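With one protein chain withheld, the remaining protein chains of the complex are depicted in position.
Which chain is which? They are A, B and C, in the order written, and residues in each are numbered from 1.
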């Protein structure tokens, strides 16, 4: 396996999906060893570092990429298998940002109330125990939580000549902010432009479903992934596959539309895999789908349809590619 | 423990929460052994029984109740502990209903498209294996799925002199349609009227999150529950507690508002349990909440905030009532 | 014409649509001279009267009614022609109510921010000039605005044994809060129960579209109306007709669903009136519909489809009933 390592300098960060020249060209089959800066550009280091003074909009959520995948054409399926996600710092940061988040008025859900107070929480990382520690700001309350590394952002260049902020999730993937984007998962994305031009970023050491306050335990991440390409067969919306689950991701507003997208896409997937007629898939889905939320805070909200493989007859999505990639991944020395 | 058995005759079914005289008076501490008819009134028995001809609106989702709980006053907390849910028939039914469901235009999401075809699926129950069997209508595809009995509907009389259809979930509980409403769970509901006037119904032998097509594997259910009462301390929205999780349920439209309600209510609960300031609870919640959907098809949509007790320090919600009820439940012979 | 006068005593107020015994029986063709208390029960009389202390929930928005219309059966069309709306007091009141209104978090759009300050504005009525006067609370700014009396609430008993708070707009009409509900307008409502059981209330001396802060210039109203009945032909959602416009009203959440309902109902109405095929109506509607909002603050939001008769060929909705009622109304001495 060809292995490419890349650690962007700050001036190499990408701030959008689309509209950016590729930073590297890679062949399908390549193993990438990447580093991603956190969404705050590493600027929130203590509880005194507040977003309004420490961050410089729109320079948030820097992406590592884009990568030009040789041979990728519109209509193809870009396949990214996450081999390993390892926190690259000893602390993560989370914060409330004025008029941003799920339990506050925002620039869109515009109200006349003053914003919630701006606060920063710092989570200590304990690698040996595999924990991050929540420390309340206004009491002695502390809590060790399991580390659960994930990538908030995985995406390709959008269609229709668009360039979208790295804060946006949509059909091209992007800032979906789902805890399911963890090591061991294969992500399938429809290719919109030659070379696919994918980027990743937004490492989270841990995140709840919905990402209520708008930010996870944000931290720089060491990422190992394998790039693959399936000619044609582009899914309409992002799909994920793990050893145990099939997942589709919809991103839109209102939240029911994100959910509808994910469910309709899963109906399609089930129909493909088991040659089921649409209404039969719809019925089956209705009884077996899990529906965890990803984010209810970003430019689009993201919802998931998630089905346990254990419920289903054996099937090989994308010709068993996930299993193949898992086997390849096992041969890569961890970083 | 006082044990009351009740199996309603069809003319005793309640079709609303509120607006109905109590069918029985019960004391706090009573064990109730109930039977509930399914949401289709048992009229869908074969795949040829279609909703438009077999059902007579508005006579769907019959409730068993209401029960007048002695001593219950507005502002109190009605506590219902589900001891046992056992399917009372050898088959369950599910269906697509014209202009009803999550992946179709509806009377609210009004479009000009014709409805999806009307279909009925019958699931065979295998008690020994604990399964229900999905049989596709248009192919030979069959699938055994784990039985997972739950109640779609648990609620009290609403406030403000309202009477709401048994199809509605709202602050009073009602048709929340969450798979979390299973045996072993304690449900806390704010009391709005003297006697609380609670009802239950809508047995599901299994249901996916979101209940996409609008109906679960619907079936008559034998229900054993314990009624308790906490004076005062009414939660704003329904709360559930299991051995492993704390859960709050919000019901509204659009779906993000259901989610917001559940999250804000959980922020309150965390603050109560751990004396956390609001923003600290908000932050903690953001990193540990699960957010499974309940239904995206009913008059209001229902979303859950769900937190694993394993993440939290020991705490005793409602003075440890759930644990106490679990112990009591263990002493009740199963039906 | 038979004329019935009725001025409810406070203990006769109705607080719901449905669930209340009729206060009077009336025959179709009857002229009703009614008085309606304001939504605040007349308790906000100075800028020092604040909702949280002056109002007693749920006793707000008292309705005058319900009236039992003889001969009205489910499936019929209740016709209410508003002959005259005259402010019954020399002042109107408006207010901000904590966690209520369009530009604030609410009990549904739940956020963690503190509420907006509670305030009351009193508008002086000048009958001779036909104005109400806005007086800013924190500056000398004053503004005379044209009086534009309307009823926020006109509705019948709901279907399915429901009783709904007088704060709710839905298919049964209710608290639609549209400025189009003014004198000279005919309102068509589908009948759900024997006798129709309609009520009116919530006089507004003036209101903007959307009713942003949640309350209009609220004031007691003298109301003259004619009751009529069309057998059968119940519209799915409320319809209004004036000398110049046809209007349909949809009420739901999110707001696009309220709009969709109103548009689909207008497509139906156009198809009925001009024997147009559905897609032709859809196309025509798309080029001529006005879409003013009614309220974006109530339990359901209300949106209107409104078409100028001047654009359309002559047609006689409901056999020319509106014109007939206008002629009858002209013969009634104004109060």
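Following the convention adopted for this analysis, contacts are C-beta pairs under 8 Å (C-beta built on N, C-alpha and C of every residue); 3 or more make two chains touch, one makes a residue touch a chain.
Quick caveat: nothing in here was measured; it's all calculated off a predicted structure.
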| item | value |
| --- | --- |
| Residue of B:112, B:137, B:236 or B:273 touching the missing chain in the full complex | B:112 |
| From C:61, C:77 or C:207, residue that would touch the chain that is not displayed | C:207 |
| Missing-partner contacts on chain C, residue numbers | 94, 96, 102-103, 116-117, 119, 121, 134, 136-139, 141, 143, 145-146, 206-217, 253-256, 259-260, 263-264, 267, 274-277, 279-280, 282-293, 296, 301, 303, 311-313 |
| Residues from chain A at the interface with the omitted partner, ascending | 15-16, 18-19, 57-58, 107-112, 159-165, 250, 252-254, 257, 260-261, 263-265, 267, 278-279, 282 |
| Residue ranges of chain B at the interface with the undisplayed chain | 103-105, 109-116, 254 |
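FYI, only the chains that are shown with their structure count from here on.
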| item | value |
| --- | --- |
| Interface residue overlap between copies chain B and chain C, same or different (over half shared) | same |
| Separation of chain A from chain B, taking each centre as the mean of its C-alpha atoms, in whole Å | 33 |
| Chain centre separation (chain A, chain C; CA means) in Å | 47 |
| Whole-Å separation of chain centres (CA-atom averages), chain B against chain C | 35 |
| Two or more partner chains touched - positions in chain A | 103, 116, 254 |
